[in-house]
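Have a look at the structure below before the remarks.
Of the protein chains in this complex, one is absent; all others appear in place.
And now, subunit A:
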Amino acid sequence: MFLLLPFDSLVVNLLGISITVLFTLLLVFIIVPAIFGVSFGIRKVYMKTLLKIFQWATLRIERGAKEKNHPLYKPYVNGIIAKEPTSLEEEIKEIRRSGSGKALDTPEFELSDIFYFCRKGIETIMDDEVTKRFSAEELESWNLLSRTNYNFQYISLRLTVLWGLGVLIRYCFLLPLRIALAFTGISLLVTGTTVVGYLPNGRCKEFLSKHVHLMCYRICVRALTAIITYHDRENRPRKGGICVANHTSPIDVIILASDGYYAMVGQIHGGLMGVIQRAMVKACPHVWFERSEVKDRHLVAKRLTEHVQDKSKLPILIFPEGTCINNTSVMMFKKGSFEIGATVYPVAIKYDPQFGDAFWNSSKYGMVTYLLRMMTSWAIVCSVWYLPPMTRQPEEDAVQFANRVKSAIARQGGLVDLLWDGGLKREKVKDAFKEEQQKLYSKMIVGNHEDRSRS
């Protein structure tokens, strides 16, 4: 036991020194630049290095697979066409409604009924469950995260070693660093905004509030190692407007708010989120709703309109899809935000999945699990495009305006513009029972026929 003592103190000393060094580095290279909004470019260099490593890894895999004659790529099961999961009844009703304008409770057989089955048939011919997509000609690179290994079946020893090294770096070095940064960012935000809240209203308070917000969001951005490219910054939202963006993950808020000063809109949560929300609203007027108020659409619209009409207030940040989508498409925008009548500033956010998938599947992962996954990926790389402002034209209604904005965002971000409601994600899409479709259809026609012949 006595022999261990000198080693003990040596170990303790070493630990102490390394922690001090780490924190100094942290401060100098990350926190100070975040405060002033400058960047050393370390993250870009990091990203380029990672890309080179990924390419090397993919080449190794290919070479290894060829040598051993293993099948290289797993079949890709997502299919190639967008199938709309509307039910038989809905579609037929919709077609009839737009056609003859007859009352829907007299469903006879209509000429247009054939259309639904025809389209379904063609969809099946183009692409069904059996379709497998092999992309053998393209070089799909693997980003050394086992969670994204869809394609590669054969991994060599060297690659496993590299992957193990990657795990070590990500979990033992990057993760604690990021957690420390996140902690710093959040606590600075809460204390900073509370302190600023005590100041009297005026230019000084606004100035300080803006900078506190920006600084803390920038620290959070570095906590996630997010490498963001902003395009067309001259179109950034101005006061009295509404900023509308597509929604992939809660990180979207951090990404946008680190480049501009917005008023947030949302529901008050409990726990840590609630603490942050309550602190933020002391420094500047964000729009938070109680849970009960959220259901009342008119109340929500009223408060938002009041906020927007006050020209001194900040632009509101809204995600009209209402839920997180997986960043390949833009779903239906809820029309509420578009009825308010303010100038809309659309923003398109697109994540590069090569470095880490930012999509939050809220039914699969809770918030904490999700954040941990984000913090143990390599980086989050995304692009933000600020689109020119749009206003509602006199002959448009809110829904058409919403769709116009949605198309603009989808086009810019290279996303598919889909018509269906994001809310479908949470409901189980009723699958198969395809035979039922025919029975359902005939019931629709015949059932009513019988009723009428009886009466």
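Here, contacts are C-beta pairs under 8 Å (C-beta built on N, C-alpha and C of every residue); 3 or more make two chains touch, one makes a residue touch a chain; residues count from 1.
Note that in this section contacts and distances are computed from a predicted model.
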| item | value |
| --- | --- |
| "Nicastrin", "Vacuolar protein sorting-associated protein 51 homolog", "Afadin- and alpha-actinin-binding protein isoform X2" or "Calcineurin B homologous protein 3" - which is the UniProt name of the missing chain | "Calcineurin B homologous protein 3" |
| Given A:224, A:382 or A:405, the one touching the chain that is not displayed | A:382 |
| Touching the absent chain when the full complex is considered, from A:26, A:47 or A:268 | A:47 |
| Selected residue (touches chain absent from view) among A:227, A:280, A:387 or A:402 | A:227 |
| Options A:119, A:158 or A:239, residue touching the unrepresented chain | A:119 |
| Positions on subunit A where the hidden chain makes contact | 44, 47, 78-82, 95, 98-101, 108-115, 117-131, 133-134, 137, 227, 229, 328-329, 350-354, 381-383, 413-416, 434-435, 437-439, 441-443, 445-446, 449 |
